[in-house]
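A single protein chain has been omitted from the complex, and every remaining protein chain is retained in its original position.
Showing chain A:
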């Protein structure tokens, strides 16, 4: 298929999804009402639906890009923020700052969550280095164990402080609470996705491994640090504003890799669009399945994502290791 056709088709699909996302919900917004100048309809549209849809586009694309960057840097197809403990660590950080400094303004809380997210990622890399056997499958398994441990610690603390429900809400992505005034923070993730695109070639070279990257003159440590920092901040902002979007950063880059390869200069825009599209689709599904009730996006993503993840794991060539 010629590229322009793919671009046109993708744009059409995205446009349909966006319109669906703006129109569908517990309160009906019809084109007729809008044209008639119905104030209520316009309020719902501008204060709820448009921010929600924008948030979906921003968070979806940024998390998918974060997953892609992490896969390049760790050199394993099956890692992403929610399978190595990054997301869980961000949640833990947010929990601690909520308990210890509840009055801290939101950007400060996000900063703490990001620092925890980065620490979680580095802990994962340290564990990875210490473990002698690395097959392509053990790497994500290790990560999920670590994520489980961090999650358990957070649960225990939340239990002690009677914050279990709050923690649950953070870790399960949900766009229904998104309103104008809070989602603006997601523009940070969009800016970081653009930074990732600017750095695309550096990440591709880093994906060749430390030795080859060094031989090509890449400051490997610097790129590693910038990339992991970027992933940590994106994960933290998304956890704080939306909640966890499990497997998103895994499914989309893997499918993109099969279709267009891993040259990030070429792949990254597709991953961004694919991430936004998948989250839009899951969110619309979540709104339609039990209409007029909503199933949180985190739940829909979890089901869809884990199924695709399993499929990808099973078809992985045995023995090829990453990291």
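Couple of notes before you dig in:
Assume a residue touches a chain if its C-beta (ideal position, glycine included) is under 8 Å from a C-beta of that chain, and two chains touch if they have at least 3 such contacts; residues count from 1.
Keep in mind that, in the parts below, contacts and distances are computed from a predicted model.
Of the names listed as "RNA polymerase subunit sigma24", "Iron ABC transporter ATP-binding protein", "1,2-phenylacetyl-CoA epoxidase subunit B" or "histidine kinase", the one that matches the UniProt record for the absent chain is "Iron ABC transporter ATP-binding protein".
Of the options A:108, A:219 or A:292, the residue whose C-beta touches the omitted chain is A:219. Within the whole complex, the absent chain has one touching residue among A:21, A:53 or A:76, and that is A:76. Although one chain is not drawn, the whole complex shows that of A:120, A:207, A:274 or A:302 it is A:207 that touches it.
The set of chain A residues touching the chain not shown comprises 72, 75-77, 200-202, 204-205, 207-209, 211-212, 214-219, 257-258, 261-263, 265, 320, 322-323.
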